[in-house]
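Removed: one protein chain of the complex. Kept in place: all other protein chains.
Chain naming follows the written order as A and B, and within any one chain the residues start at number 1.
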Amino acid sequence: MLRKKLSLIVLALMLTLSFAFVGSVQAATEITFWTLSLSPTFDDYINGVIAAFEAENPGIKVNWQDIPHAVAEQRTLTAAAANQLPDVMNLNTNFLKKLGALGALVDMDTAAADVKDHYFPGIWKAGEVNGVTYALPWYITNSLMIYNKDLLAKAGFDGPPTTMEESWEMSRVLYNKLGVYGNIITSIHLQLPKEGVYLVSPDGKSAAINTPKALEMFRNYKKYYDEGLIPDELLLGQAKGIEWYAQERIAWFVTGPQLFRQVLDMAPDVYHKSSAAFDVLGSEEVVNVAVMNIAVASTSKNQDAAVKFAKFMTNAENQLAFSKLTAILPSVIEAANDEYFTAGKDSTDAAELGHYIAAQQLQYSTDLYAPVENVTRINRIVNDEIKRVLLEDKDPAEALRDAERLINELL
Amino acid sequence: MARKNKISRRRLVHTIFVYLCLTLLAFFTVIPFVWTLSTSLKGPNETLYSFPPKFIPQNPTLNSYKVVWTTLPIPRYFFNSVILAIFQVSLPVILCSLAAFPLARMNFKGKNFVFMVIMATMMIPGDITMIPIYIILTKLGLLGSRLGVILPSAAGAFGIFLMRQAFMGIPKEIEDSAFIDGTNTWQMWRYIMFPMVKPNIATFSILRFINSWNAFLWPLLVFTDPKMYPLTVGLYNLRGAFVTNTRLVAAGTIIALIPIMVIFVVFQRYFIQGAYSSAVKG
Partner (left out) sequence: MYRPSHAWLFMAPALIIMLAFSIIPSFMALGLSFTDYNVFQKAQWVGLDNYRTILRTGEFWNVLRNTLSYWLLVTPVLVTVPVFVAALVNREMPGIKFYRLLFYFPVLVSVVITALIWGWMFQSNGILNYLLGLIGLGPVRWLTRRTTVLPSLALVTIWQGLGYYMLFYLAGMQSISLDVYEAAELDGATNWKKHIYITFPLLRPVIFFTTVISTMAALKEFTLMMTMTGGGPIGASKTVVYLVFEEAFENLEMGYASAISFLLFAVILVLTIINKTTLDKEQE
């Protein structure tokens, strides 16, 4: 009685198991393409590009899958562990560097040598690790300023800051007059290179952070922090700058124009008081550009088809079409020169004006992340050190020495 | 007479006091829910992230719900979620309460060892077994199928432990008298023990349902076809690559919460005080 019932349960379990074994039939050349959080917003666009590619290359079929950002790492790593990486994948720069260094990706300096000079050189370099580039740059965004016209007017200013010194002076007035913040310090690893302080030497072999300029910057930040100009929550990354901007707790915020409309979503009235401006350029006159990349897995069985598709996805025509759908920029020179990008010049909408300014800023844009495998760890080291200086009164010179030592240990 | 009055007044004061405590506590626990609900009812011109937050929408509208309903295949996602939930609740409830029974009530060689091994699996973080589990699923050919999501959570330490503790709480006398009546092991589990731990079964079912309903990582790792996504994963599509429509996400959150609330209330009918006394008397 008992045995019978229990074995029935086991049997039922096995039966359900066996349902899973259903094979699938593969076509001649099939490649899989993964994107990050683009569906369903850009379904029509991506499917359109794929259809055009398949029409041009009758033997190749592209399977598109969209992966939410939130699980991108887990999805990629489990797939890799089970030998099921897609042929073509959309990767952010940090993860790309890691994968490239481990030999998981195809060397694009060789595989895409024919199209290399179509892309902006400063952006092509985003996919570089140890002297080799492992991805084609896809869409890019550079950071610029969204600012609150009302708050600035109330503090007695008729426009946003244009130099670093000015931005801190304005921050002081805003804070003392209105209790509102101006400059905030979030990603110190992007602030330092704007003033010519690079975390790592150009050859990627040693730390380059411990310079007099860096010391001066650390000391200045400490001074501003002690005046109360730098809010803890944003320094520590516990609050989102865009939310504080929407709550009118900061008067300006530097981010990509594709995110400006988030303010419209959170606080429409604040968005309508907003306008866009150039990012404050440091001594090096550079702004960081965030690059989305398309890479081909070295395990791909159809590498030629995969590289072909990667090139097609990132060509001038397809990137231009993509840029027209949202406030992103193309990484291909020809597409960026399109007159479309001058259209927002006189717009009163912050995001449209921002799109125009972003395109104008392309000449200053470069990837400011260190071109080494452990870039994530290195950035954390530097950010932790500045936090120690600001929150715990660590001596700036000692902090820089420690950062230098810790970075060298990683290289 | 006077004494009776005093008692009822004391009872009234007591009742008011209890409700006061309940309401005060509830005030703290519902804030996030109220914020989500209010956000989902706000129109596009209303500020969401004001500080301090505003909870009452100026012009409440159901528009966000309408948009969510029309842009996503909610009934399909809902169906997928229900299928998963049916198995992700029933399998663990049955398998864990079967396994927990001997661990709680029988004496056999290796009992402590088995229990220790089961408990030990709880100490290992899921992030570290994720890749091994995925490889096993691949080897079993379960990727892309519902079973790939259902089987890994069909039995686990948490459920076995919960049910073991429940079975352990049953007085020995009940078991003894059943043995005298000639009850065999299966009958003991099915007709004596199982009915007595209904409140725990209800608790476990609620927890399993919530886990299944809110599962995010594993459905995304296992399913290759978006048509098989359950509701919570499908609703994640409302978060765009660049801009998230907070009102729609909030409306989606509320839609996904409704079934959980229904299940919670339904299972509460097994929370009848004194389940044992009736079992003993009956």
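Throughout what follows, contacts are C-beta pairs under 8 Å (C-beta built on N, C-alpha and C of every residue); 3 or more make two chains touch, one makes a residue touch a chain.
On a predicted model such as this, the values are computed, not experimentally measured, just so you know.
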Contact set of the excluded chain (shown chains only): A, B
Contact partner of the left-out chain, one of B:8, B:71, B:90 or B:129: B:129
Candidate in contact with the missing chain, chosen from B:67, B:82 or B:260: B:260
Listed residues B:72, B:202 or B:255, member touching the removed chain: B:202
Touching residue (missing chain; options B:44, B:75 or B:169): B:169
Residues of subunit A (touch criterion as defined above) contacting the omitted chain: 2-3, 6, 9-10, 13, 73-74, 77, 80-81, 98-99, 102-104, 231-233, 236-239, 374, 376-377, 384, 387-388, 391-392
Interface with the unshown chain - residue positions in subunit B: 15, 18-19, 21-22, 25-26, 28-33, 35-36, 51-53, 95-96, 98-99, 101-103, 105-109, 111, 114, 117-125, 127-129, 131-133, 135-136, 140, 151-158, 160-162, 165-166, 168-170, 179, 185, 189, 196-197, 199-200, 202-203, 206-207, 210, 214, 253, 257, 260-261, 264-265, 268, 270-277, 280
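Keep this in mind: only the chains that are shown with their structure count from here on.
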Chain centre separation (subunit A, subunit B; CA means) in Å: 37
Residues of subunit A touching subunit B in the complex: 1-2, 5-6, 9, 13, 16-17, 19-22, 36-42, 65-71, 74-75, 77-78, 81-82, 84, 243, 246-247, 249, 258-259, 261-262, 265-270, 326-328
Footprint of subunit A on subunit B - complex, ascending: 44-51, 71, 94, 98, 130-131, 134-135, 138, 140-143, 145, 147-148, 151, 154, 184-186, 216-217, 220-221, 224, 226, 236-237, 239-247
